[in-house]
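Notes to accompany the following structure.
A selection of the complex's chains, in situ.
The chains carry the letters A and B, assigned in the order they are written, with residues numbered from 1 in each.
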Amino acid sequence: MSLEIDKVNLLIEALPYIKALSGKTIVVKYGGHAMESKEIKKAVILDLILLKYVGMNPVIVHGGGPEINSLLEKLEIKSEYHKGLRITDKETMDIVQMVLVGKVGQELITLINHYGGKAIGLSGKDGNTLLSRKKLIEGVDLGFVGEIEKVNAEPIISMIKAGYIPVISPVGVGLDGESYNINADVVAGEVAAALKAEKLIVLTDVEGIFDNPNKPETLITALQAIRARRLIENGVIASGMIPKVEACIKALEGGVARTHIIDGRQAHSMLLEIFTDAGIGTMVVN
Amino acid sequence: MSLEIDKVNLLIEALPYIKALSGKTIVVKYGGHAMESKEIKKAVILDLILLKYVGMNPVIVHGGGPEINSLLEKLEIKSEYHKGLRITDKETMDIVQMVLVGKVGQELITLINHYGGKAIGLSGKDGNTLLSRKKLIEGVDLGFVGEIEKVNAEPIISMIKAGYIPVISPVGVGLDGESYNINADVVAGEVAAALKAEKLIVLTDVEGIFDNPNKPETLITALQAIRARRLIENGVIASGMIPKVEACIKALEGGVARTHIIDGRQAHSMLLEIFTDAGIGTMVVN
């Protein structure tokens, strides 16, 4: 029985957090290695369902790089790169879209429904949710690599109101009807800004941002946007972490109150961030 | 950190219970010694607020015997009794009403609001919520002791919809406008039936119903209504426990799914009942 008593005491400890976020929107970016473990995936999904049931409105934006690579390999399609970005031709774009919308997104939806939530998927093409355009890097055409022109929040909001957890696949659509491959971190930041979310949580594969990645004790728990930009410039924040930090900055500019980059590999790290005062990951603030 | 991880694991364990009762009404009878301890009172109130925030609709019906006695004593009003029931004259009825509506109810409301909930009080007179009539015991007139004629659920429901926790004081009103003192257990049972609540939880001062009160191991965890009636007849269930059991039976007859008599003296016993599988108190079933 004393175990049971501990349980309910912990529920009571969660109350202030539940109150503070009741009715608020929380955008969660979920991708990378945190998608590979079955247990972690289940933990993430239970977290989302819990948030929904206790009165918050989670919205998920997913990535899917590994699954895309796996199918491209099977099809023996080779990609060229420019500055680390895959040059995406029409055939590759088709594969990207099929995997993201038809596989990764569907799998998340099925799991949410299976564990007792209610989810519906939205690609950027559904209801023109993610209006996009070609992204040029230093004037170089990377094919169907795109950037967000405008998030059309209406379909997302109407799904939230109808009681669903929207699962957004990061495929954009141009005014010409073309598909665009957009970085999922970027989509998450833009969606959070468009929804004026309370929180953006980016689940990633590391514990957060470090002053010196080799020294775990240099984890930065709170990082101002202005300093974050400087760390990008001088290379302390590099490669895959850059779009995550930029997504946080974009969200902050759009009026999102709090943004967090946390370790998605740790089970229930999202709940840890939301329901406890434990220092977890890196909070990016204005 | 491992403590924090335990916490969120427990939240996840609560999810199935939250899902099952989401949007459901839970009527809670709160009275007796469980009202005397400041800590217990705070625990009960936090429980109610938690239930509201995670999507359930708690409704509280309170008692207040000790406070009534205390004021009657100060005023040197002596009561006569018939078969254990206080004969309630007009002056006494005034005191009863003042204490229940103006003191005990107000205090609960203030505490709920103070700890972050939203409460509004309703006596049976507000909006004619508890239409009542004089109760005759074997033909003897006990003065303003009453019984419920009809619960008018409309004011309770409109408060639930407006986001409040209704706090009901067990003072009835006759068609003639007279006040009636009604047993709070009875009111809770009738209100649960009128609201077609999912659960009625009676917080009391003992651990539950025992086959032999002297032997703790004889706690009855599940009691059928038909057997409960027999235990009342043969005196195993006696005195103050009788109206509690009758309230449960009344609620069951009115379509309430589950009724529980549990130990209000134990902190968060309500959450224990709702959020764990621990055997607690006595469940009365059809």
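General observations
To be clear about the criterion, contacts are C-beta pairs under 8 Å (C-beta built on N, C-alpha and C of every residue); 3 or more make two chains touch, one makes a residue touch a chain.
These numbers come from a predicted model, not from an experiment.
Taking the whole complex of the structure file rather than the 2 chains in place, the copy count of the single sequence reaches 6.
To be clear about the criterion, only the chains that are shown with their structure count from here on.
A straight line joining the Cα centres of chain A and chain B is 46 Å long.
Chain contact summary for the complex, chain B toward chain A: residues 1, 4-16, 18-19, 22, 43, 46-47, 49-50, 53-55, 116, 267-268, 271-272, 275-276, 278.
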